[in-house]
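Report on the following structure.
A single protein chain has been removed from this complex, and every other one stays in its place.
Entry: chain A
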């Protein structure tokens, strides 16, 4: 399906690796991981699947009582 090994292919791979090697990994894992945790905590309140939804405010829950149309 994809091109077989060739000089052009190998050169493209080297060029790509050069781009990726040149990336600035300035942020340590301790900081980026902390950012993920903070994001989860800050948005916890707005995550209905996590906090649960009251039956009255759940648009997907069938209302048990009858409604006068």
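One rule holds for everything that comes next: a residue touches a chain if its C-beta (ideal position, glycine included) is under 8 Å from a C-beta of that chain, and two chains touch if they have at least 3 such contacts; residues count from 1.
FYI, contacts and distances are computed from a predicted model.
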item: Per UniProt record, name of the chain withheld from view ["Cytochrome c oxidase subunit 3", "Guanine nucleotide-binding protein G(I)/G(S)/G(T) subunit beta-3", "Cytoplasmic tRNA 2-thiolation protein 1" or "Ribophorin II"]; value: "Guanine nucleotide-binding protein G(I)/G(S)/G(T) subunit beta-3"
item: Interface with the unshown chain - residue positions in chain A; value: 1-2, 5, 7, 10-14, 16-21, 23, 25-30, 32-37, 39-40, 42-44, 46-50, 53, 58-62
